[in-house]
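Submitted below is the structure of interest, expressed as structure tokens.
With one protein chain removed, the remaining protein chains of the complex are shown where they sit.
Labels for the chains are A and B, by order of writing; each one numbers its residues from 1.
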Amino acid sequence: MGLPNTEMEDFVESEYAQGFVTEIESDTLPPGLDEAVIRTISERKGEPPWMLEKRLTAYRHWLTMREPSWAEVRHPPIDFQTISYYSSPKKKPLLDNLDQVDPELLATYEKLGIPIDEQKALAGVAVDAVFDSVSVATTFRESLAEAGVIFCSMSEAIREYPELVKQYLGSVVPHKDNFFAALNSAVFSDGTFVYIPKDVKCPMELSTYFRINEANTGQFERTLIIAEERSHVSYLEGCTAPMRDENQLHAAVVELVALEDARIKYSTVQNWYPGDNEGRGGIYNFVTKRGDCRGDRSHISWTQVETGSAVTWKYPSCILRGKDTVGEFYSVAVTKGMQQADTGTKMIHIGENSRSTIVSKGISAMHGSNAYRGLVRVAAKAENARNHTQCDSLLIGDRCAAHTFPYIEVKNPTAQVEHEATTSKVSEDQLFYCRQRGLSEEDAVSMIINGFCKEVFNELPMEFAVEAQKLLAVSLEGAVG
Amino acid sequence: MMLSIKNLTANVDGKEILKGINLDIKAGEVHAIMGPNGSGKSTLAHILSGRDGYEVTGGEIHYKGQDLLSLETEERAQQGIFLAMQYPVELPGVNNMTFLRESMNAIRRSRGEEEIDAVSFMKLVREKADSVKLDQKLLKRSVNAGFSGGEKKRNEILQMVMLEPYLAILDETDSGLDIDALRTVSDGVNLLRSPERSMIVVTHYQRLLEYIEPDHVHVLSDGRIIRSGGKELALELEARGYGWLLEEAAA
Partner (left out) sequence: MNQQLNDYSQAVSQYIENLPKDGGDWLVAQRSSAAERFTEIGFPNAKIEAWKYTGIEGLLKQGFETTDKLPEFPEHAVLRQFLEEPVAGRLVFVDGVYQADLSTCDTAGITVGNLRSAMAASDRAVLEVIGSLSGMGDHGFAALNLATVHDGAVIRVTSETCLEQPIELLHVATKSAEGQALRSRHLIMLETGASANLIERYVALDDAAYFNNLVCEISLAAGAKLTHQRVQLESPRAYHLSDIHLGLQADAYYHGINAAVGAAWSRTLIHNRFTAQGANCELDGLYLAGDGQLTDFHLDVDHAVPHCDSRENFRGILHGAGKAVFDGLIQVREQAQKSNAHLYNANLMLSRHAEIDTKPQLVILADDVQCSHGTTVGQLDPQAVFYLRSRGLDEQRARHLLSLGFASEVIDRFENETLRLQLADVIRQQLQS
């Protein structure tokens, strides 16, 4: 599964390929956060009063909370008053077709390789691209609409589908959940809303690309996916961000609701700017992602490939509420330079016969620090719950760190829970074997690492799997050997 | 001359293992290296393929006229040295076929040849897998992961016949094989015998040599070759054991 050498070479010394800044005028609020700012955000977005109320409630609660400190990450304190909480492209394009979109913007996407063009569309990908905080282009909504699928920005959903938003927003991740979720609930800028009606198999993979473009602009995406009974949806999320010297905060919230027999597959490739090798700059990524398997036999699967960000704090979780529900978490997290990641999942087994699988692969290189933190909880009523967890860490170089912190809480005697974890480096035997068969050391390492991550890559949709492998190779460029 | 070893001495963990090896191998020849456990057979095999951790303290090795010791492991492989290992390594998640193709192409590129296209490769690998009686299913699995001992050895031979080396080194390839597997493995090796190819067969027992007939047999003991001869030497060893030779050498 190694990359062809030419591709490898393309990435050699390409510092951070996506690190450029688009010259585009933005309408940005001055830094700072108070109730007035929240009112302004809500007003600019033309929100109804109930939404403003939700935001204010969350904000007032946030004021009473303290930033969590338990994660295995270190960073200078974040001054939440130096962040600007709203930014939108000034010239709002009409959405009739791509020609009307600011060509500068399109060129940016082109450079990033974002599949907004027609070729990608033909490949069956509908794209809701978020440029900073406001949706600027949406394709293929019509064919989705035919199937009854709603795929739009959160702002639009608040206006157009208030009943659905009222019913589900905050129902999986309440604003009181944690510090960053509270902040997000107060100031979220925009995000994606997906609704799949009963019995509908979403006809295409849904995809969103996030991008942070304004220096000092916090990004507070809010995503809500509702899969009605017997519906299926696969959602892809990919991220790149331009190079900036100052740290940028990202605190997203993603909520998934799966009703009876529904299936949601949520895949992420995260490649935000990780900062330089001395630890300057880079994104702070504090994300709350949670799926609620509310209906019996529902199924939620999280797959993530995390190669970017200076600090990652992220635990995509599943609440296995219904009977016979399935939760899955597949993760590859790479930290190099001075990157730090504290990531994992929670599998909360409440329903009978609920099953969960956790596969986590952590790769640490240079001074990177990688922690798996997971919770498997089997409630007293969760008869026949099953969990299998496999956490492997690969170390490259003697200054990196790999940690594993699984919490297992079982209150039901029929539960079967297994957790295994290993930590090791690429073995010299393996390297020698590959080199004896003619592969260069670099190709050998890349091949062994891709092999290490294969179980996770297998869970990604095809085109993402390729991208993920590329990212991995690029991320570890210069870190090996 | 394919390979010429002069006065080779080497240490492992500071301990002298090879104490002056001299060996010349011409193109087309098959040499068997026999000897008791701990005599340095595997050390020699690993030094020829450039494994780290073996410190060459003296002597020289020439392979097809060039200084072998100055080459990296992969460069040696690219120039046609193949080591079939006693304990083939498992590569979890690395697909067996992908690995073989990457390896083939690395070697081809180094020789300025074109990479093999997917279709020809598939055809070739299937055909060769059949020839070494390796279950096709194993091609789709991770390299050696969860293979039985015999399957691992067949996989080594498959790699060998695919990569068509000039100098193949078989390190205790017979260990842990039943008679059927031994025969298949030997057939694979014999298929590869040709006037431009040489082989070193490292083994403890004569058994393998019934199937792969050597041109020369060397007995290695305590880091030195203490006796060289034709294939009849192997038979004599089989009949009489190593003891008499060791005594003679000591005398």
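The rule we apply is simple: a residue touches a chain if its C-beta (ideal position, glycine included) is under 8 Å from a C-beta of that chain, and two chains touch if they have at least 3 such contacts.
Just so it is clear, the structure is predicted and the values come from calculations on it, not from any experiment.
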(request) List the shown chains that the missing chain touches in the full complex. (result) A
(message) Using the touch definition from the top, which of A:R74, A:K201 or A:R399 touches the missing chain?
(response) A:R399
(request) Pick out the residues on subunit A that sit against the missing chain. (result) 70, 378, 380, 393, 395-425
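Just so it is clear, only the chains that are shown with their structure count from here on.
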(message) Roughly how far is subunit A from subunit B, centre to centre by C-alpha average, rounded to an integer in Å?
(response) 49
(message) Under the definition above, what is the set of subunit A residues touching subunit B in their complex?
(response) 1-2, 5, 427-430, 432-441, 443-444, 447-448, 450-455
(request) Write out the stretch or stretches of subunit B touching subunit A in their complex. (result) 49-53, 72-74, 76-78, 82-83, 85, 88-95, 98-99, 102-104, 106-107, 109-110, 142, 159, 163
